[in-house]
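Report on the structure given below.
Heads up, one of the protein chains got dropped from this complex, but the rest are sitting where they should.
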Amino acid sequence: MDHMSLTEKWLRGIALTLVVLFFMFPIFWIVLMSLQTNETILRSPPSMVFEPTLKNYVAIITGKLDSHVASMDIAFMRNLWNSILLSVCSVAVALLLGVPAAYAFARHKFRGSEDIAFTLLSFRFAPPLLVLLPLTIYFQDIGLANTYFGLIWVYQLICLPLILWIVRGYFEDISPDLENAYRIAGHSWLSTFRRIALPLAGPGIAAAGLLAFIFAWNNFIFALVLASADKQPVTVGALAFVTASGIQYGQIAAAVVLSIAPTLALALYAQRYLVEGLSLGAVKG
Amino acid sequence: MPELRIENLTKRFKSETVLDDVGFTVEEGRTLVLFGPSGSGKTVLLRCIAGAEEPEDGHILIGGHEMREVPPEHRGIGMAFQNFALFPHMTAFDNIASPLAARKLPRDRIREDVERVAKLLKIDHVLSHAPRALSNGQKQRTALARALAAAPSLLLLDDPLRNVDAKLRFEMRLELPRLLADQGATVIYVTQDYKEAMALGDRIAVLSAGQITQAGTPEDIYRRPASIEIARLFGDPTINLLDVVPEKDGGGVFVRLSGQRVPLDGGLEAAVGKDCVLGLRPESLRFAESQDGIPVTIEAETPFNEKTVTLVVTERGREILISRPAGTEAPSEGKTSIEVESSEALLFDRATQSRIVPDQGGGTSEAAA
Partner (left out) sequence: MSEALLELRSVDKFYNPGGANEVHAVRAFDMAVSKGEIVALLGSSGCGKTSTLRMIAGFEEVSKGAIGVNGREIHRLAPAKRNVAMAFEGYSLYPPLTVRDNIAFALKSLSLDKREVERRVGEIAQLLEIEDVLERYPSSISGGQQQRASLGRALIRDADLHLLDEPMGQLEPQLRALLRGRIKHFIKERGLTAILVTHDQTEANALADRIAVMEGGVMQQFDTPANLKDRPANLFTGAFIGEPPMNVFEAEVRSDNGRINFGLGGGVALDYAENEFSLALRAALAKKPQVTIGVRPHAVRISSEGAQAEVTANQWLGDQTHIAARFAGGSIVSVEHERTRYAKGDVIGVVLDSANLHVFDTETGAAISHGGALA
């Protein structure tokens, strides 16, 4: 059997390398691009040999974009701040609303509960443009257009169903006997929810929160339509680099690196967390 | 310590009736065993009493107080679960302390109580461990300790020995009566092991398809089972069941097995000529060299723990199991004959499957029809 497993090892190694190359190459390439000037990026044929420069990052962080034609102001750092604010607040609101709702759906089966839960999930199916047009008109009427509040509200369309469905599954995995045991021991349902259900679903809630954060961060279309420049997140803000005088590839790349850095870091952190959460779930009861 | 009274309890899941008009009373300080095969509704009944399920109809009275509207945390109940249901994110100590913490007792008092009950159950050395670091036996004892910690007046034990190995199960079976007696609590004990039921119950209620089919002392159930089903549930090896038609002559009522007469209780005259089933417990049979015995051929001898069980077939091909204390002499192969201790023979009506009660003495069955 040993010689078999050696071939197997090799094949597996090669396959893994290919997959990693395929998925990592864009990230690798964009990091390289962010360290080059537009000229070196656009030379043909492309080459990996260049003199690295931090000019792009400096331009983005200081907010001064200098091309050989003109100098213009960009608000990328502002966009980054908007992204953080919108994503964090949206996830916080979604957790506040979604976790108790998920618990209710997991533990109390009432008539129509399955339908309501599914309707909430179906928000994720509809193309966002479907709701955007009416929303824009409403928001303008009630003064929510171009406010953080309005955006966070709309972001619930992304975050809430996600959290509801993931966390509900985690709650359902907790043996009801654990909660029964705690209640029979003399605790109210509220303290049972806080002391038993929440801690045990903790890893799941964290994972769902992280996932919702990444989805909110990556959202483009809601902010594009509903927010003006000063409320736009990075995804929309990156459009500013497509200028009349040409596309600033170097700066775009630097902006992309900066904007994916938080989600990438979160994803790496979450990966560890998710594994932990899964193994915790395995010893319930 | 209060008595527990259940009246006309009915519970449905969708269209399926899982408890059908169940009623019984457990006197204070007594242990009632709810016995039945899986799916008979035992656990649902226990959950209704605990307040984890809401019954559609009926009454649950603890010490005379209706409990239907009382939330579980105010019923004054201790419960141990079949799957232990230990809180995985708390230490054994915190698990056991949870009913005491709910009563807002001072810290010292909690520590004292937890240590006392832990010592009683021999788990005082693992109190700082998380449940996953405990052995199965320790988990089971921790679950029991948690149920006992606040000295509840009503204790519900849902098959607590199901998930521990045979040796531990045996140990706990002998230890439990003392623990329960020390508590003085009224106990409902759910099990599907008939030995546990007989060993631990002051009374046993047999549950079958959501109904109580017989309630009585272990002796009532074992010696006077209400039906064939109940007779088959109690006893290992299972009772031998033989189709017979009782006859009568000058010598009294009797049945024929392979041509040999087996006398029956004279009070069974009403059964003469009816299609019946004769129930013979394996231990009420023995090998006999006499001419009156029922001739049989030995098929296989299978030693049991403290017994030896032999499978024999009669001349008409009917299989019979016989048990005897281990170490006693008996033929182990070939042809021999057996004798019946006829005072222990049971007679059932083949059509209704219920036991035919001998007439004299007026002993009525406790079957809840």
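Labels for the chains are A and B, by order of writing; each one numbers its residues from 1.
Simple rule for what comes next: a contact is a pair of C-beta atoms (placed from the backbone, for glycine too) under 8 Å apart; a residue touches a chain by one contact, two chains touch by 3 or more.
Just so you know, these numbers come straight off a predicted model, no measurement behind them.
In the full complex, the chain left out of view touches B. Of B:Val33, B:Ala118, B:Leu233 or B:Val296, it is B:Leu233 that touches the chain left out of the display. Contact with the chain that does not appear here is found for just one residue of B:Gly63, B:Pro177, B:Gly252 or B:Pro295, B:Pro177.
For the chain left out of this panel, the touching residue among B:Ala226, B:Leu321 or B:Val357 is B:Leu321.
Listed for chain B, the residues touching the missing chain in the whole complex are 165-167, 170, 173-175, 177-178, 181, 194-195, 198-200, 218-219, 222, 232-238, 281-283, 299-300, 302-307, 309-311, 319, 321, 323, 325-327.
Definition applied: only the chains that are shown with their structure count from here on.
A separation of 57 Å divides the Cα centre of chain A from that of chain B.
Put simply, chain A touches chain B in their complex at residues 175-178, 180-189, 196, 199-200, 280, 283-285.
On the chain B side of its complex with chain A, the touching residues are 47, 50-52, 71-75, 77-79, 81, 83-89, 98-99, 102-103, 131-132, 146, 150.
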